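Each remark here refers to the structure printed beneath this line.
All protein chains of the complex are present and in place, except for one that has been dropped.
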Amino acid sequence: MNGTLLETRSVSKNFGALQAARDITFTLEKGARHALIGPNGAGKTTFINLMTGVLLPTTGTVLLRGEDITTMEQAARVKRGIARTFQINRLFRGLTVLENVYISVAERVGAATNMVTPAGKRRDVIDEAMHLLETLKLADDAQRTIAGLPYGRQRLVELAIALGLKPEVLLLDEPAAGVPSAESHIILDAIDALPKDIGVLIIDHDMDLVFRFAKRITVLVRGAIFAEGTPREIGSNADVRAVYLGQATTHGA
Amino acid sequence: MSVTPHMPDHPAALALARRHSLRWWESLPWIAALAFFFAYPNHLGFGTELLIMVLFAISLDLALGYAGIITLGHAAFFGAGAYTVGILAHHGIWNEPLTGLALAALVAAAVGFLSGLVLLRTTGLTFLMLTLCTMLMLEEAANLGHHWTGGFDGLPSLNIPPLFGVFEFNPLIPKTQFLYVLGVLFLCFLFVRMLAYSPFGQGLTGIRENTLRMHAVGAPVRTRLVVCYTISAAIAGIAGGIWAQANAYVNLGTLGLDRAATVLIILVLGGFGRLYGAFVGAVAYMVLAHFLSKIYPTAWQLGLGLLLVVIALFARGGMLGIGEVLMQRLRPKIPPKEPASRPSP
Partner (left out) sequence: MIFTVDNIASMLLGGMAAGMVLFIVSVGLSVTMGLMGFANLAHGAFAMLGGYIVVLVMRHWGVGFALALAISFVLTAAISMVFERLLYSRLYKAGELDQVLFTIGLCFVFIASLTVFVGPENQPLTLPDALRGQLDLGLLQYRTYSIFLIVVGVAIAIGLWFGFERTRFGAQIRAAVDNRRMAESLGINIDRLFAVTFGFGSGMAALGGGLGAEFLGLDPQYALKYLVFFLIVVSVGGLGSIAGVFWASLIIGVLDFVLKKYLPQGGTLFIYALAILLLLWRPQGLFGKPA
């Protein structure tokens, strides 16, 4: 078998006259540490939505380990190992941090359909959720409700929920946006601690983070792939630099 | 199941593990109900009505309070249960109380399942309108089907045989009715409590708090909602069925907008998503209504209106929510416990 996990072939998405994704052919390898960058409105989030099934492509196919999942429902893709975080927090705001992660772990291990046993009796689920919170330095906040949590901490819960699904493909939509820079290393550490063979795709505007994290970078501009390569190649690509108006020039040289 | 050795039992984990355990005050509603039975033998009719509204409000709490399904048409299921009992008894098909209730639950569940399957594809205002229209349509159907439903007049003087063949349903001294309803309420409450604290119930709160995220953690959201809606409908059907048995009649009032609004107000007044909101709300509403609505009907309506406005604007947790806030204020502030072994960074 080859090392390809997730693959898109000539995927396009139109919203009326607007082409939010055009002819994107992309692969995410096993063990990839891949970054997706591009100016605002380049269609990065749309592309994640197409891979996770929030949106269906107008044309093209999406494959997971060779299986065509183009029209598969979101939940079914999650069961097959694709997890994501959201650019804008999508948390269970009225629940505690621990309950947030409990929900995700319970879905993965198949406990969530149980109507009879109290949730508290599933110590395996609680302990796994607690363990995740420890690795993300969230244990002290475990009993607080999301609504009362600082934004930066909420971003970590956002990641914790995705990690609770033990994904094979992890799509992170600006995980560090809004996280104080003193804490953003927690996110990178957590990603470093993941099993080596899962594929991670990260979207971020923080070039420090991107260049520290990624082994490979894809640049998306106006819905289409503009360039792809190693951080060194991307960093020294004059066209990419032009797109970013010099923002990335300090890196990769 | 082993606990990882390096991780001491965190207070949050312990709290979640013990969340479902019974607390002393949970016995209070049942003690109060039994005390009422002995203290007010002349008001058992009112007490029975109150207990039935508690049961109905609990069914709504499961859908609205836990899963966040905002419906204006929950009386459709109450009415479905009531008419099931009524029609079967009136036409001499079936009138044994307990199995009658089971049939009421079954019919209401079927109505809930079918309507939920279709309607729960929509959300928000559209869903609100659809539940409302479905209920009103059922009410019209009951109004039109004279032959079966008695039309506008309903089905009077149902013949309900003694419970277990022993305990007579005496309309003048409704002792049997009261205890029968209390028993059924107790069983249904235990069932809903079990659901609420189960992983399934936790998942329902997840749908309520963020439906999009539930999709993203791989939960089949619509299936869950339909299951929840069906169970909720079944319990509402039991409430309606037992109402018909206790009163020995059925009328259009069992599935009208009035009843749907009343149960919604009761639940919101008590506090939804809290299991006991139904009890608190029903007692407050029914007692006030009992005394005020006959003497000062207009003042009652004005007060109720103002109360709803105030709750919507300032007290979304209802009476229990206000109580929780007060408890937190009164309690001396305890600094968060740091495990002694962990050095602060």
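All chains are identified by letter, namely A and B, in their written order; residue positions are counted from 1 within each chain.
Everything that follows uses one rule, which is that a contact is a pair of C-beta atoms (placed from the backbone, for glycine too) under 8 Å apart; a residue touches a chain by one contact, two chains touch by 3 or more.
Since the structure is predicted, the reported quantities are computational estimates derived from the model, not experimental observations.
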What are the shown chains that the left-out chain touches?
B
Sole residue of B:L106, B:M194 or B:A261 that reaches the chain not shown, by the stated touch rule
B:A261
Residue among B:L64, B:A219 or B:M319 touching the omitted chain:
B:L64
Which is it among B:E26, B:E140 or B:E324 that touches the chain not included here?
B:E140
Residue among B:A15, B:L132, B:A284 or B:I322 touching the omitted chain
B:L132
Spell out the interface residues on subunit B facing the chain that's missing from view.
64, 70, 72, 118-119, 121-122, 124-126, 128-130, 132-134, 136-137, 140-141, 144, 257, 261, 264-265, 268, 298-299, 301-302, 304-313, 316
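Throughout what follows, only the chains that are shown with their structure count from here on.
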Between subunit A and subunit B, the Cα-mean centres are separated in Å by 40
Subunit B contacts subunit A in the complex at 1, 3-4, 7, 10-13, 15-21, 194-195, 197-203, 205-206, 208-210, 212-221, 336, 338
Note: in the complex, subunit A contacts subunit B through residues 52, 54, 74-76, 78-79, 83-84, 86, 90-99, 102-104, 106-108, 111-127, 130-131, 134, 139-140, 142-143, 161, 164-165
